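The structure's right below; bear with me while I get my questions together.
In this view, the complex is presented without one of its protein chains, the others remaining in place.
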Amino acid sequence: MVREGLSRRDVLAATGTGAVVGLAGCSSDSGNGNGNGGGGGGDDVFRVGLVAFQSGPYSAFAPDIQDAFEMLIDDWNDMGGVQGMEVEGFNRDSEAAPETAIQRAQELIDSEGVDMLATFLSTDEDGGVMNVGGRNGVPTVTCATGARLLVDEQCNPYSFRAPTSTLTKAKAGAAGGVDLFGEEVFQLNPDYSWGHEIQEDWERTIEEAGGTVVDQGWAELGASDFSTHVGAIQDADPDWIQFGFAGSGAVAFMTEAQQTGIDIPQFHHVAYEPTILGAGSSVFDETRVYTPTEYTYDIDTEANQDFVDRFESETGRLPGLAAGQAYRHIEAALRAADGADGTGPDTLVSAIREWSGEVISGEYNMRSCDHQASYPMYIAEVDSADDDQIYWSVEETIPADEVLASCDEVTGRMECSVE
Amino acid sequence: MTSIGLKPRLKATQSRFVTVKTDIEETLPPQVLQFLPVIAGVALAALGFVLPAHPLQVMTHIVILAIFGVAYDLLFGYTGLLSFGHAAFFGTGAYVSIYLTTAMEWPLLAILVVAILAGVVLSLVIGIISLRTHGVYFAMLTLALAQLLYIIAYRLDVTGGASGLPTFMRPETILPVVDLGNNVHFYLLCVAILVITYLVMKRILSSPMGDVFRAIRENEERAQMIGYHTFRYKLASLTISGVFSVLAGSLFGLFLYFASPRFLYWQMSGEVLLITLFGGAGTLIGPFFGATFIVLLEEFLSPVTDHWLLFVGIAFVFVVILFPKGIVGTLTQED
Partner (left out) sequence: MVLPHNTLLQISVDGIVQGLYSGISFGMILVLTAAGLTLIFGLMGVVNFAHGELYAAGAYAGFVLFGVTGNFAVAVVAAVIAGFAIGAIMEVSIIRPLYDREPLYQLAVTFGAAIILIELIEVIIGPQSQPFPIPDLLSGSIAVAGYTFGTYRIFLIVAGGILVTALWLFLTKSKYGLIIRAAIFDTEMVESMGYDVNRAYTFIFGLGAAYAAIAGVLVAPLFGLFPEMGAEIIILIFVVVVVGGLGSFKGVIVAGLLIGIAQSFGQIYVPWAAEAIPFVLMVAVILYRPQGLFGVEGVFTE
């Protein structure tokens, strides 16, 4: 088992083609020796490695991710495995540090010989691990939504991902916000590369949806004092607020807004439940919080309701955004792998990049032009909250083709395109 | 003046700053000593040929952190200056090597030359600002300056912002037989740079300049009174330390095929302090053992507990209080 992982890496290193294959973007046809012989062949086990933050600032999402991953592996083994092979899951903690995430991913390949990598990581870790997958020729499925840069410049023929969150979320959210509340928008975003993407994408899509940005504010990433911004919002008196912070910034902002008595609807670009619960359940009595989201437990498909029921009976809580994202993306990749003919990396890559079908949340298409998944988006509102649960309701469903830029628009800049 | 507290108790005992006068070399015969770094280097290099893939990665990580630690020790252990901002050098090195590899496709030698130049420039800027102060002021200033670099790297497009900069390949070398994409070759490069770093530091420390560094550590006022322009010597120590820290960072970037703003973050500065104090400040080879200890501790503890850092923290506090000379300093103590 360990030998196998080694040999794959050694082949790549020895021929020196691993990296070249990646850059040339012709992986599926390259057949550089590892395509046929690699993977799990021989011992009838399909190995999936997950690198996700389990400790560090994002560790509050960890239980959702871990539980969903374990459930998924069990579900597949109950169904008879991938191509009849037992599925084995391996779990590594990235510690929210890129250097650790990269080394753990490499270790999963070298020591466990995984056939496929999945990640649930922060923006600063994602690129490094996608790169590990690409260099080693291991298909890598990124479950967390991330920065546009990751898709535009850092993707490679082996990387597959949830749509870049900035554009899809902005398209869904801007349409929903203008539709539900009106045209005048105040933007408040974190002042660093990802925040700039969020701001630009929302501004553009708000204008496309017929709205206008009446004013905007920026705060540093670790900001905890939002009083100047709340003052600016009061002055601008917009119909709704586009808000780009996650983490402690979101908590501080919601508290400040509630404190000042602002009851303007807030559209949170990202709303992971464990984070926004940090503001306390009472905040949601008065504050109207919306988010354009890829997943909530309230999505009305039979498969999802079944998933939600089982998740709740096993863990005692409803699956959050992180659980749904982790389950759905890895599920899609496993379904693709199940339909493939063999488990060599290039076979898997060609199976995943063409795959479309049904996952727990409904339709799911992997676009071969840019390796981004495409699925509907939802405008979800926080109905209420108690000490350890956010209760969502889906307000609007935005079809998949309305939120993702079409392949014609994007292919020019896509490094991961295999064409 | 170096004195920080005016508490009489502190002043009277200042010269008790831990000095490992019993350097490891004094316990060994000079003939062995002469070749010791080379012998150790060859032994380390030999490991590269026998270790499987993952242990080789771990070993490479240790060697790179050891270079960083040895560079840090010159400033902290021998000159008595506690920098809490050495991540500035380390992270800059990673950006230099990754950027020049991907955007410029430069060969290794050119990258290393630029890294050295970047190290000199950065050291001079940081040094001229922060060396106007002493002691804990210096520590806090270096920390703040490194954080400023972190903030900048997090925002700029050329650094990839938060997403960082990846590379798909390691640079070419002028020697056709060396392929850095081969992890064994890359490891051997790291070992070679570790040995060179050690020998250069050794050389500097046995020169008159090294004596002035130690004199500054023991009592800067006295060194000034003897007639040394201590500011210049401190700047020299910071620059040499900075240049080798940038080199270590360049290797770190190539090791991971990635540069991230996190490499500029204060936790990276804390890590090199941990490594140096664990191994033994003022021993020069101590940081190698400190790096080994920290990396292996994480390797073995992190699968068992999410809170392995708790044990690092506890171990560190114990070492600082009970074994201020670190692993190496304690083992080579003569009394």
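The letters A and B name the chains in turn, as written, and every chain counts its residues from 1.
Basically, a residue touches a chain if its C-beta (ideal position, glycine included) is under 8 Å from a C-beta of that chain, and two chains touch if they have at least 3 such contacts.
None of these values were measured; they are calculated from a predicted model.
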Residue, one of A:G113, A:P157 or A:G247, that touches the chain absent here
A:G247
Sole residue of B:A144, B:V178 or B:L331 that reaches the chain not shown, by the stated touch rule:
B:A144
Omitted-chain contact residue, chosen from A:N77, A:Q234, A:T301 or A:S356
A:Q234
Contact partner of the left-out chain, one of A:P98, A:G113, A:G176 or A:G217:
A:G217
For a quick check of understanding: of A:S55, A:Q154 or A:T168, which residue touches the chain that isn't displayed?
A:S55
Counting contacts across the full complex, list the positions on chain A that touch the omitted chain.
55-57, 59-60, 191, 196, 199, 215-220, 222, 224-225, 227-229, 231-232, 234-236, 247-248, 251-252, 255-256, 259-261, 274-275, 277-283
Residue by residue, what part of chain B touches the chain that was omitted?
1, 3-10, 13-14, 16-18, 76, 80, 82, 129-130, 132-137, 139-141, 143-145, 147-148, 151-152, 157, 266, 270, 273-274, 277, 306-307, 309-310, 312-314, 316-317, 320-321, 324
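Going forward, only the chains that are shown with their structure count from here on.
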What whole-number Å value describes the gap between the mean CA coordinates of chain A and chain B?
36
How about chain B: which of its residues touch chain A in the complex?
52-54, 57, 61, 151, 154-157, 160-169, 179, 181-183, 252, 256-258, 260-263, 302, 306-307, 309
Residues of chain A defined as touching chain B within the complex:
2, 5-6, 9, 13-14, 16, 18-19, 22-23, 54-55, 59, 93, 95, 97-99, 102-103, 106-107, 110-111, 123-124, 126-128, 130-132, 134-135, 146-147, 149-150, 153-154, 156, 191-194, 196, 220-221
